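A protein chain is absent from this complex, but the other protein chains hold their places.
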Amino acid sequence: MTRISVKDLAFSYRPGEEVLKGITLDFDGRSTAIIGQNGSGKTTFVKLLKGLLKPTRGEIHILGRPVSEMTAAALAPYIGLVFQNPNDQIFKSTVLDEVMFGPLNIGVDPKRAKEKALHALQMVGLAERAAENPQDLSLSEKKLVCIASIVAMEPEILILDEPTIAQDHAGTATVRRVIGRLKEQGKLVMTIIHDMDFVAENFERVIILHRGTVLADGDPREIFSRRELLERAGLGVPHITRLGWSLGRTKTYLTEAEFIRSMRGEGAADR
Amino acid sequence: MQQRSSWFRFSTPSLVLIPVAVGINYVGKLFASTLKLPLWLDSIGTVLAGMLAGPVVGALSGAINNVIYGLTADPISFVYGLTSIFIGLVAGIMAFKGWIDGWGKALVVGLAVGFTATVVSTPLNVWFWGGQTGNFWGDALFAAVLAQTNSVWLASFLDEVVVDVPDKLLTVLAAYALFRSLPKNIKQLYTGSGELESLD
Amino acid sequence: MKKIIVEHLKYRYPQAENLALDDLSFEVDEGEMVGIIGRNGAGKSTLCQALVGLVPHFYRGAYGGKVTVAGLEVMRSSVSRLSTKVGIVFQNPFTQVTGSKWTVYEEVAFGLENMGVPRKEMIERVDYALHLLGLEDCKDRNPFDLSGGQTQRLAIAGVIALKPEIIVLDEPTSQLDPRGTEEVFRAIHRLSEEGMTVVLVEHKMEKIARYCNRVMLLDEGKLIQFASPASVFSREDLTRYGVAPPVYTRVCRELDAKREGSPHFPVTLEEAREVLKGR
């Protein structure tokens, strides 16, 4: 089922300088990572999906609704965007209030909003800190609060902007778990991200944006196999993929488990 | 309620607070106009600086705010620098004296700041504009009172009251709401005892 | 020669209950590049700030033990005085820009002006720092118009201009993209090659393994281990301290592939390839 359909989408901040040059894409339920160098148009693209910018050309439909006719606030129940920097949104004096802010805005009654917020905090492992001031948490915990504040609104579609940046090992593990849970619930999870290890392990579809166009679109194994393409887009590959290559393997490894299995000879055909 | 340790400390945190206070003033005004609110809300930073770092830093934030605003946008703001100084001073002194632990007290601080601003601005208005404030509705009141009473001072005072008191009251309430939600690790920078304890 | 000597360092932030640093003792030799690892809240940043005197001079609080850097005792020296011996670079590149200077060149000179360095020498030092950090081409640009990687290198340049013997970097790349990260690591590597003693906090373990000659593992303010990367990353209980070893170490552990004649697992791509290539 198509959740988002994008037709011939173009955008420019200044006339004559198109940041996006006619993008046509459909998003189904597969979790999707959008990758590309800074300036490739990733951020502009998700802002358009979220209705924060208006396209100069083309159309976007979210769950069948035309985005151009809705405000970002009106889209909030359907599509959520977690911003990269938590300091751009946090303003309440408790973690719980911060997470309840979104649900209350979209008309959830206070009792239900609290339940949803606590549930979302549970998911990111911060339920015990609900009464604390969010500004007393570490940067990586604040990022998790922001994820919870979107999860609590229960949108069908969630977009995470650089969820692993400024995270330590435990934080990254939590983000991984949250994405897994959301996928189980049938949500469409999208991300714009530079962390290729994380992409390879957690996403089913990878789209490379390059200078405002779609350079490639496929499953991660397919994408990370195309060395010269990645180089052209100025992108790296996952560490484990690199290790496989350095050992002269032809197979593109995406996860450690896969690599280990293969090395143990459990997947001899891969050699 | 934490007791302020000293009237002011010219520490690095206090100094870097001043540009931030000026910025908050500006952004407050920006958001008020973006949201089309019938208020200026352009002293939130000054009041917050007073609450956090004491009257001297508050007053300094107010003064520097108007100097910068005078240099960048509107030279008349130099004239009203004195009002800004007193806003920071009063907010700082009252916070310092403990008037900062509840909405009721914040309301009183708001009124105090509003009336101080009025008392300081009125002579400036009389000297500079002949009594007006430059605000349309306030000046209409000025004209009406002047026509009725022939008193420039009374008219100017009332003009200033209607223009300033509601605005400053809401400014202080907004600043207090923000102050309340500040994290410990920020407040601590300005309230610390300054003592160094030995663990040896 | 010992550049850093820490003896029984204890520290508690004001109004805090627990010790942020709990009885740390260690030494660092001249020219070493030391990595500090541990989960968030382990005390890594506090330790960094204790090396440059911000702990305890900036925060106050409760302090015990003795820290000596490049011959200066931290407790008895001002932060300004210490900054000529040991520099520090923080996480967020943009908040390290002073904001009072309009060009990269002037920004680098900021500390030198404060310290009263004569103008002629100032110019020499700024040129040197810009050259070392590869920022010559940006010298006339506004500091706020730079990319994240460039801004972080600018922060390093501003500190290097004070000619410290030691540089402490507290998660300098955590908020940067891969390109910025690479730029900054190349710069750090260069400083190390110039003979500077480097202390680095970092969550990207592959980088620590590649660049550092010793790694310090902290947890709850205590020093757990301070040894070679191979030794620390080969610990079986490492994840209990909230740290995952480099991916190379992880797969080699699973495959039980140790380096020849060593009790430890590989920590870099090259080492891993070496032990795995025959398989």
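Letters are used for the chains, namely A, B and C, taken in the order the chains are written, and counting of residues starts over at 1 for each.
One rule holds in what follows: contacts are C-beta pairs under 8 Å (C-beta built on N, C-alpha and C of every residue); 3 or more make two chains touch, one makes a residue touch a chain.
The rule is short, and it goes like this: contacts and distances are computed from a predicted model.
Hidden chain, UniProt protein name from the list "NADH-quinone oxidoreductase subunit K", "Multicomponent Na+:H+ antiporter subunit D", "Energy-coupling factor transport system permease protein" or "Sarcosine oxidase subunit alpha family protein": "Energy-coupling factor transport system permease protein".
Contacts of the undisplayed chain with visible chains (whole complex): A, B, C. Of the listed residues C:N40, C:T68, C:Q96 or C:T249, the one in contact with the hidden chain in the full complex is C:Q96.
In the full complex, chain A touches the hidden chain at residues 47, 50, 52, 71-73, 76-77, 80-81, 83, 85, 87-92, 101-102, 105-106, 135, 149-150, 153. The chain not shown here touches chain C at positions 49, 52, 54, 58, 78-80, 82-83, 87-88, 90, 92, 94-96, 98-102, 105-106, 109-119, 122-123, 126, 142, 144-145, 155, 158-159, 162.
Listed here are the chain B residues that touch the chain not shown: 10, 12-13, 15-20, 22-24, 26-28, 30-32, 34-38, 41, 44, 48, 64, 67-68, 70-76, 78-79, 128-130, 132, 134, 139, 142-143, 146-147, 150-152, 174, 177-178, 181-182, 185-186, 189.
Criterion: only the chains that are shown with their structure count from here on.
Taken as a contact graph, with one node per protein chain and an edge wherever two chains touch, the assembly is complete, since every chain touches every other chain. No other two chains have as many C-beta pairs in contact as A-C. If you average the CA atoms of chain A and of chain B, the two centres end up 43 Å from each other.
Rounded to whole angstrom, the centroid-to-centroid distance between chain A and chain C, based on C-alpha atoms, equals 30 Å. With centres defined as mean CA coordinates, chain C is found 42 Å away from chain B. Contacts with at least two other chains are made by residues 184 of chain B.
Against chain A, the residues of chain C that register as touching in their complex are 39-41, 91, 147, 174-175, 177-179, 203, 206, 239, 242-244, 246-248, 250-251, 254-255, 269, 272-273, 276-277, 279. On the side of chain A, the complex with chain B involves touching residues 91-93, 133-136.
Chain B makes touch with chain C in their complex at residues 12, 19, 184, 188, 192-200.
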